[in-house]
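All protein chains of the complex are present and in place, except for one that has been dropped.
A, B and C are the chain letters, set down in written order, and residue numbers restart from 1 in every chain.
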Amino acid sequence: MTTRIALLGAGRIGQVHARAIASNPSARLVAVADAMPAAAEKLAADYGVETATIGEIAANDDVDAVAICTPTDTHADLIEQFARAGKAVFCEKPIALDIERVRQCLDVVDQSGVLFMVGFNRRFDPHFRALKAAIDEGRIGTVEQVAITSRDPGLPPREYIPSSGGLFRDMTIHDFDMARFLVGEPFIRVMATASALVDPTIRELGDYDTATIILVTASGRQVSISNSRRASYGYDQRIEVTGDLGMIAAENQRPASIELANADGFTRPPLYDFFMSRYVDAYRDEIGSFIAAATGARPVEVSGADGLAALELAQAAERSVRENRMIDL
Amino acid sequence: MTTRIALLGAGRIGQVHARAIASNPSARLVAVADAMPAAAEKLAADYGVETATIGEIAANDDVDAVAICTPTDTHADLIEQFARAGKAVFCEKPIALDIERVRQCLDVVDQSGVLFMVGFNRRFDPHFRALKAAIDEGRIGTVEQVAITSRDPGLPPREYIPSSGGLFRDMTIHDFDMARFLVGEPFIRVMATASALVDPTIRELGDYDTATIILVTASGRQVSISNSRRASYGYDQRIEVTGDLGMIAAENQRPASIELANADGFTRPPLYDFFMSRYVDAYRDEIGSFIAAATGARPVEVSGADGLAALELAQAAERSVRENRMIDL
Amino acid sequence: MTTRIALLGAGRIGQVHARAIASNPSARLVAVADAMPAAAEKLAADYGVETATIGEIAANDDVDAVAICTPTDTHADLIEQFARAGKAVFCEKPIALDIERVRQCLDVVDQSGVLFMVGFNRRFDPHFRALKAAIDEGRIGTVEQVAITSRDPGLPPREYIPSSGGLFRDMTIHDFDMARFLVGEPFIRVMATASALVDPTIRELGDYDTATIILVTASGRQVSISNSRRASYGYDQRIEVTGDLGMIAAENQRPASIELANADGFTRPPLYDFFMSRYVDAYRDEIGSFIAAATGARPVEVSGADGLAALELAQAAERSVRENRMIDL
Partner (left out) sequence: MTTRIALLGAGRIGQVHARAIASNPSARLVAVADAMPAAAEKLAADYGVETATIGEIAANDDVDAVAICTPTDTHADLIEQFARAGKAVFCEKPIALDIERVRQCLDVVDQSGVLFMVGFNRRFDPHFRALKAAIDEGRIGTVEQVAITSRDPGLPPREYIPSSGGLFRDMTIHDFDMARFLVGEPFIRVMATASALVDPTIRELGDYDTATIILVTASGRQVSISNSRRASYGYDQRIEVTGDLGMIAAENQRPASIELANADGFTRPPLYDFFMSRYVDAYRDEIGSFIAAATGARPVEVSGADGLAALELAQAAERSVRENRMIDL
């Protein structure tokens, strides 16, 4: 069975998903929509498909599913529209920045009964996946401590920040989801510190660029997250998990595994520059998972509830910083 | 401009090239031929193209180029046939196992004037390519010593060995080509030792499974190659080059970069299991290079003369072992 | 000038210091005291020196300095006694477990005018020292985030715990000192979580075995500390520091740098088993620093104030856990 997918949003991440859909033998890209017609046409031409409006796609019985890659503030509306139209829906994170809006949206999804998946791409990274598999196989016993290091190579454009939802909802949300994915027990407490060290004027926008967060479960398991909007050495994405039997760690990735030795020492090249190159395989396997779910081959791997839970942790972390106190969930 | 390519041979390596051609925006897979119709049909169906006979492809004006992935003993004849038919030709290594036959074949190619490329896939591995780029940029100065480690995970099927041309022509030939690629100066002397340690009965077939080879240039640069048909830890593919200013090394690759620590120590998973998984990117970029050459975008990167030169080194190494002496080229 | 040193305490750590003193060309071990005469005699015989009582050593004009390696609850009294006797004093951490007692003791030291050094051995580890030197040279710019991982191989004897001062005063205190050493700016806030995951009955003793702590400075720099009383893979001692220009990390150490590759993967041996083997060089250089200070060759590198400050952080962390709130200093 081939899943016929329409792509909403022909920007950077839309292009990534288009490629992944086109190369998947179980799916077919059938239409592209974008508010900027030129962008839609370019991408549609690359894959020999048609452009269409949102409305046309929703009304088209030959479309089984949509991949929503539009700006964040359109996500919830589009999810509801396509859920009501009976399409399977994949949506890039976040569903929305406001928790109430997310809840409403998920209610609509639930009532519609359509298949829905949120795009937390890192769960599909082969290295993190191997780490998760090792945990699930009991290789480290019961998880006790997790350390997630997640640093972007640089600040986003200044104009993006006000609509981003802030550091915790925009960036750390991936780490909150990863923490949930790995620990397998709800968090009951959040404590965090955050500052603007990369660019002090970020504070004027009410945001931060550097943060350290602790999450705690009822049984006393502990997660620490280290975030920065700056990493001169590339996109820093590491996870380390310890249990009663041992520790497992996923290392950073780089485009070329070479090492140069000279009088300055032994030097390996910088890491991948950002998520578009670092997570190529993750994006491919993420959409593969959605397609597999759409064909009934496996259950949905990242649910709307996962999207909501990560957002709740982001909100709690932000409150912890603003109110200088630990937040109990 | 789109290069229309027919695939000859629908076996394992043919499938790799089919995928690479299909995903390359500058090329189109237009036909598949195989002596086993079922194999051709399966592969053709996967990519929505037609099957055809060798003769039909040679006669088809809508085919610009062929990728030859058939058994070794058919290579030279097919190269000649398609060169005469005016098609650009990509052929998996080796052209032939006999040097005279290679020379004849290359004469036909030269007279035909078609574009011809030999498939030494490792030249296109991103890690080795980064290593070569560092050398070309002068990062280690003048190359002085090269160490190539190349170990297969296990012996090929016993019945393959008699037609393989022996260890040096079948396996080491890649290392000879890599040595030539990196050193950039002709070799004038070869000395080698070889034995059958993995399976002593390999000697009954006149072959070896374990070898160490030294190549020397006129200026005294030295290459050592270490080969084995056994590596319990995966497909061992490393290169290390020293020059007057430093050393550069390309490390082994593995599917997942994780490390497990427990009372037994710190363990990273085995390497890729063999060339089909290890060199996915290399095969993709190899056919990309052929397509780029076919469209005139860049010169051919691996010529027929490269194929011949590597074979001459293989023959010299074999003579060195059989005659217990150094061979001057 | 040779510094004549008496050793107080002939136990495990006393033996380490005896060896370091004996091998230092600027010092001479001149006497050994221990509440257990047999222990004192054994150690004295190994180095060809005399045993003596505490009182004899204090009264002996041929003793320039003492190294206090006795149980924690004797430290403060001995420091005061020997400060009043005019001897240079090196004392293993901690000075005392109670902050008021530490302050009294340091007052006595100050009034006596003797040279006084606290034994935070990790500051002298060559790897951490190289890391600190790189920071001081500006290699990573301004320090922004520090991550300290510190895991003991196992729980101390259960009977030790009540007199240990608890996890934060006994174990984390080294990490608090390291944080202070690296960040170079006072901490204004501490938040922590702790649990008993290694041995739940530790809670009955009012202690923890697993903790994660965040320290924050006025300018928003952040330190995270991860502690556990369990590490199946050896004594886990790592530091990672990021600044605006880069990151610097000190790796774990192991007795033998070998790697075994087989079908299970690539395995390096476990780490050093504990501080006595991991910090051999650190202990040697620590006592070397004390001797250099005693001879006036360099200033005291770890002061009584450093000992007090680390203890204050330990107390704050403990309060943060007990009171479920962030503690402002």
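Note that in this section a contact is a pair of C-beta atoms (placed from the backbone, for glycine too) under 8 Å apart; a residue touches a chain by one contact, two chains touch by 3 or more.
Remember, it's a predicted structure, so these values are computed and weren't measured experimentally.
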> The chain left out here touches which displayed chains?
Replying inline: A, B, C
> Taking the entire complex into account, which one of A:53, A:142, A:267 or A:324 touches the absent chain?
Replying inline: A:267
> Taking the entire complex into account, which one of C:35, C:108, C:134 or C:188 touches the absent chain?
Replying inline: C:134
> Of the listed residues B:245, B:280, B:309 or B:329, which contacts the missing chain in the full complex?
Replying inline: B:245
> Where does subunit A touch the missing chain, residue by residue?
Replying inline: 232-233, 261-270
>> Suppose we count only contacts with the excluded chain; which residues of subunit C make the list?
In response: 23, 25, 46, 126-127, 129-131, 134, 139-140, 245-251, 253, 255-263, 269
>> Take the complete complex as the reference. Which residues in subunit B touch the chain that isn't displayed?
In response: 142, 144-145, 147, 149, 151, 189, 191, 193-198, 210-212, 214, 216, 219-224, 226, 228, 230-233, 236, 242, 244-247, 324-326
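Note that only the chains that are shown with their structure count from here on.
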>> By mean C-alpha position, what chain is farthest away from subunit C?
In response: B
>> Quick check: how many Å separate the C-alpha centres of subunit A and subunit B?
In response: 39
> Using CA atom averages as chain centres, what separation in Å is found between subunit B and subunit C?
Replying inline: 57
> Of all the residues in subunit B, which ones touch at least 2 other chains?
Replying inline: 261-263, 269
